[in-house]
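The complex is shown incomplete by one protein chain, all other protein chains being positioned as in the whole.
In this document, chain identifiers A and B correspond to the written order of the chains, with residue numbering beginning at 1 in each.
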Amino acid sequence: MKHRIHPITMPKWGIEMQEGTINAWHCAVGSAIARGDPLLDVETEKIVNSVESPVDGTLRRVIADAGETRPVGALLAVYADADVTDAEIDAFIASFKAADASFEPEAPAAAEPAPATTAAPAPAAEGESKVSPIARRIAERLGIDVSRVTGTGRHGRVSKEDVEAYAQARGLMPADGGQPAAPAAIDNTPTREKMTSMRLTIARRLTESKQSIPHYRLSVDVDCAALAAKRGEFAASGRKVSLNDLLLRAVALTLVEHRDVNAQFAGDEVLRFPHADICVAVATGGGLTTPILRTADTKDAAQIAAEVADLAERARGARLTREEITGGTFTLSNLGMFGVDRFDAIINPPQVAILAVGAATDRAVVRDGALAVARVMTLELSCDHRVVDGAVGGRFLAALKQRLENGEF
Amino acid sequence: MRQLSMRDAINEALHIEMARDPRVIVLGEDVSGGAGGTSGQRDAAGGVFGVTKGLLPKFGEDRVIDTPISESAIIGAANGAALAGLRPVAELMFADFLGVCFDQVFNQAAKFRYMFGGKTACPIVIRTATGAGMNMGAQHSQSMYALVTGVPGLKVVVPSNAYDAKGLMLTAIRDDDPVVFFEHKALYPRKGPVPEGDYTIPFGEANLVREGEHVTVVAIGRMVPFAEKALDALAKDGITADLIDPRTLSPLDDETIYESLEGTGHLVIVDESPPRCSVASDIAGLVASNAFHALKAPVVQLTPPHTPVPFARELERAYVPGPQAIEAAIRKLLKGS
Partner (left out) sequence: MQLSRDQLLRAYRQMKTIREFEERLHVEIQTGEIPGFTHLYSGQEAVAVGVCEHLTDEDWIASTHRGHGHCIAKGCDVPGMMLEIYGRRDGLCKGKGGSMHIADMTKGMLGANAIVGGGPPIAVGAALACKLRRNGRVAVAFGGDGSSNQGTVFEAMNLAVVLQAPAIFVFEHNGYSEHTGADYAVGSKDIAGRARGFGMPAEVCDGADFFSVYEAMGRAVERARAGGGPTTLEPKITRFFGHFEGDPMLYRARDEVARQRETMDCLRNFRARVTAEGWLADADLDRIDAEVLDLIDRSVAAARTAAPPTAADLLTDVYVSY
């Protein structure tokens, strides 16, 4: 098939898919791209996936930018041969008719933004008072004796609004917040950005974790001398590993000896794992993601360094597979690079613990009764008390400190 | 409040009830998926619409049972397990497949208790995906609830939103009678507020979705959000309606309809099943018998035509009653009176 102009449209990937969000373009306007190369990443409610180039061509026009959500079939970009003029492309775009994959009946009606005006409630009439089922349900939920509520509906029927008004008046239910007064002089209008589905997922999971898991934290200072020495050994043999890679290995080795921490909480069961699948927190443009370093305890620091680098790079390009971000038995989050001394992290459920790593800094320490300067970092372990008791967490952290300071990794 | 899709709301209800009651089992085609596959991955489907996703990892293969493609055996086995003390939730992938296993539904499950003189009960739930709108053709798009509503002994549920779906599912599983639970596939992704934890919605109690003066609209399943859209448009002209969502077709809360008609005198019934011997015609008949004096105009039954569900997009869009058709029907009814 020879096409001088070829449209790139929002793909349909599943029976139920209706729209997708563009996460990233991998190709700039004007550049040539071969059939099968990744062209852009699209995020749906279910997955992030790459759209491969369907033909060889040159990307001449991008119509929808990263971050935008478009229905299935919408025009996203245009390929064209070099001899196609801009005017021809404009004409192609103007005449392009998108596939209509909507499940709505009838022709899609034009949106009407005007708010619906509701008629004033009819005055209460004499006679028996009735209660709408939904009002009864709300009253029951709020523990309100519905016979005390004055009905304003037809024939004095008690409506949902009546119960809610009654409840609000008595502080049984929060009232709608009033509009804050606008600042007078300085314009401080916020920009608005739609949260990506990934960001919404992060928000939901972290809220769930913070609200439902009884967190407690333990912290310990670790002398980094042995870590630095080990890193030096690697560097001497020409292999580059970071402090964090070494830390991952030490954590993995400690986890498999403390399976109470290398665990998941599953309702009425605790799953303890023989190997450590450690989630490594990576900040990406789209938000936090935690790819998993599988069976970290079986890998040496150099292997870990290579895998983490690969995972982090693909995480930033939103090219991780579902398997690579599902599961995990423990999470390590390191904010040392920002100079953060210590912080407390939120557990990534169904895991039961997370380790927050601060910056290694020179600090005054007491050694053999005298003040000395040592490179020290603070580790803070957040534990789920439903599964990990204080002594269990404490033992784990002590063992980790010992391993790190003795160079056993 | 937390927003959940209807899919996730039903999934949550199944999680809650399976955790609470060890007698509850789930069985059907691909309810987990991946058994006997080459990837070794179980829970590879979680039902073809993902409603039962996550149940197998949590409750295990004994209680989350993938079956061969054998609808009669699925419903029959659920019946037998129910008689023997379990509380099965059987999935029929599409409601159209009732055609394959209808004996087990209407000769067996529906009649055990009566035939056996009240000596036993058959507490099964048949979950099934219903409705048109996704161009799945004549054998995957039907609304067949009228067919089971007419069978004494069966209870019939058609939720219109996520909140109701969760509460009704918990009631359905706890109910001691056989329940057919129709889940509209176009509503699965639709989100609405759903509280955490355990709550139930009683059978036989309609939801008065909106209150108004001029007309009573009874709508079922996906027709409820469509009717709300139509009423939004009518409100601009000062036309308001009582919008009644029966939620359960058997038992049916007909009292709420009569009561509403006392105020409005006008009735529009919106039903996605074909017009003859439908839920719409059933309600119209009940109203004619029990609330004739309240009617100021003939009852309007807004349904698809008496045809199978067509495939082409244009045909299916013409087939399903939508917001504009509902709006037009109400305007016409009120103008005529």
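The rule we apply is simple: contacts are C-beta pairs under 8 Å (C-beta built on N, C-alpha and C of every residue); 3 or more make two chains touch, one makes a residue touch a chain.
All figures in this text were calculated on a predicted structure; none of them were measured in a lab.
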From B:G34, B:G80 or B:P275, residue that would touch the chain that is not displayed: B:G34
Residue among B:H140, B:K166, B:R210 or B:H266 that touches the chain left out of view: B:H140
Residues in subunit A touching the chain absent from view: 1, 9-15, 17, 47, 54, 72-73, 99-101
Subunit B residues touching the omitted chain (full complex): 29-30, 33-41, 44-45, 48, 66-73, 96-97, 99-100, 134-140, 305-308, 310-316, 318-319
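As a convention for this text, only the chains that are shown with their structure count from here on.
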Gap in Å, rounded to a whole number, between the CA centres of subunit B and subunit A: 34
In the complex with subunit B, residue positions of subunit A that touch it: 15-16, 18, 45, 100, 103-107, 109, 112, 114, 116-119, 122, 130, 132-134, 137, 141, 153-155, 157, 159, 266-268
Residue ranges of subunit B in contact with subunit A within the complex: 19, 49, 57-58, 133-134, 186, 188-189, 199, 201, 205-209, 211-213, 226, 232-233, 235-236, 238, 240, 253, 256, 259, 262-263, 313, 316-317, 319-325
